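A protein chain is absent from this complex, but the other protein chains hold their places.
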Amino acid sequence: MPNTNTTVNASTYLSGLDCLRRIEATDKPSIIDAMSEIAPDLARLAVSFVYGEIYSRPNLSLKDRQLITVAALAALGNARPQLKFHIAGALNVGCSAAEIIELMMHLVVYAGFPAGLNGVFAAKEVFKDRGLMFDPAPQTSPAQNERFSMGWNALSRIDGHAGEQVIAALADVAPDLGRFIIEFGFGDIYTRPGMNLLQRELITVGALTALGTATPQLKVHVHGLLNVGGTREQLIEAVIHVAAYAGFPAAINAMFAAKEVLDERESEPQSAAGSSPPSASR
Amino acid sequence: MPNTNTTVNASTYLSGLDCLRRIEATDKPSIIDAMSEIAPDLARLAVSFVYGEIYSRPNLSLKDRQLITVAALAALGNARPQLKFHIAGALNVGCSAAEIIELMMHLVVYAGFPAGLNGVFAAKEVFKDRGLMFDPAPQTSPAQNERFSMGWNALSRIDGHAGEQVIAALADVAPDLGRFIIEFGFGDIYTRPGMNLLQRELITVGALTALGTATPQLKVHVHGLLNVGGTREQLIEAVIHVAAYAGFPAAINAMFAAKEVLDERESEPQSAAGSSPPSASR
Partner (left out) sequence: MPNTNTTVNASTYLSGLDCLRRIEATDKPSIIDAMSEIAPDLARLAVSFVYGEIYSRPNLSLKDRQLITVAALAALGNARPQLKFHIAGALNVGCSAAEIIELMMHLVVYAGFPAGLNGVFAAKEVFKDRGLMFDPAPQTSPAQNERFSMGWNALSRIDGHAGEQVIAALADVAPDLGRFIIEFGFGDIYTRPGMNLLQRELITVGALTALGTATPQLKVHVHGLLNVGGTREQLIEAVIHVAAYAGFPAAINAMFAAKEVLDERESEPQSAAGSSPPSASR
């Protein structure tokens, strides 16, 4: 059974308050006033549980947690006030404007262009409110004749066989969908600078956990997170973290999917060594 | 085949209109004017099908139906106008402001803090529009050293073995996620006064049916609804009711999940008698 010795102590609320103050960069977190006349207990529980218990856990930095939070909220697309709050919070704990924008572009692959565009619009408002000058450095995508090969190499390196198997499985029904995943998802997006692969896999796991509609892809990116150097502990923390933003069912279901992949990898160590494209269709 | 003798009769529209008038507390339901110049048929079908056919069904009170509606819309988080409309409707048919707020706090467990917070913000606007004075009575959570035991007892009583099995299954991958479910979900939330357990299970079933991403949890709470005194008829009505707000696929998929649990319970009667925590990890 869970270890009851680790139940939080009475200082949880205060440590949560300290954490929330850092994220909101204020001494008086706005949720307390906003809830005071209508649901003070909700503010108290948010402070003590979300910021006191979840955020205080090890294995993910505060910056990592904010990136995962922003990814989850942008992917869901139904909580704009919290999305803006946590974009600001991400900036307050060390994320750069460029990382926020790169995160939104990354999400296009998993939640679609509207999610990415609305995420950028939300970020634009937050940047403007802060008078934050942001000068995006446009990246050139790979040349057309290199998108496929660069994308394939990225897919093989990141998702390994799990990713290759998806492409192979699409070959006889919609090969172009597989090609788009390689060329656009991995060729155009994953090869961009601005976020490292570990950050990309952490936000992918966060977004897919929150969406709750993409279990097969979540499993592929559990492999991906571990293939690019993420640890079992980081994976589990990222999934637990999302419980605060998408609810416990989302986290529980994602955790069981993660567990399947972890057990599978223990029984037969995965090789993330890239394969040559032809192997993808065998 | 379905019994065609029960097909609605020509007075369905009028009975639906009466029902909608009670919910909106007006002689002239706003949907009719709002749709008159663009989609009058949609207003007509909403009145006759949703309010004439679904709401007129037995086994759930009008108040129960409004709580389920509010839970479904708040969990989805993508239909704010309807959420505010039905929060007002819930008040109009006898729900208290305190119940609405408690419902939003309960949803945090299943749809996350943003869903609960945005639900409270929507309720705050509705209360303000009505000049409804609401003085929340803050509840104290269980003492830290009692959260786990009180949560465990609530989990065992409500979800029975189905809930205990979830905790046990998490034990070797993320025991703290299991602990959070017990301490926060059941210790902090389910033990609160303000909604009885049957109401909590009805809104949980409504929210999980609408989300459509939490079938395993829906099955656990089908057990939960029946364990706390809900009937098979109430369960089926709650699922049918959500078809109006989340569409037929959500209701159909939830109904098949409910059916699995109902069949299982018939073949082997469940005991909802609480077990001692240790049994959870066997």
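In this document, chain identifiers A and B correspond to the written order of the chains, with residue numbering beginning at 1 in each.
By our rule, a residue touches a chain if its C-beta (ideal position, glycine included) is under 8 Å from a C-beta of that chain, and two chains touch if they have at least 3 such contacts.
Quick caveat: nothing in here was measured; it's all calculated off a predicted structure.
Interface note for the absent chain: among A:Gly116, A:Gly160 or A:Pro249, the touching residue is A:Gly116.
Of the candidate positions A:Thr12, A:Ser48, A:Asn78 or A:Asn227, contact with the hidden chain is made by A:Asn78. Considering the whole complex, the residue from A:Ile31, A:Val50 or A:Met105 that touches the absent chain is A:Met105. Not every partner is drawn; the one left out touches chain A at residues 76-78, 101, 104-105, 107-118, 120-121, 123-124, 127, 134, 136, 138-139, 141, 144-145, 147-149, 166-185, 188-189, 192, 208, 211, 213-214, 216-217, 277-278, 280-281.
Residues of chain B in contact with the chain left out of this view: 1-4, 6-10, 12, 31, 34-35, 37-42, 44-46, 48-50, 53-54, 57, 73, 76-79, 81-82, 211-213, 236, 239-240, 243-253, 255-256, 258-259, 262.
Going forward, only the chains that are shown with their structure count from here on.
Annotation: 29 Å between the Cα-based centres of chain A and chain B.
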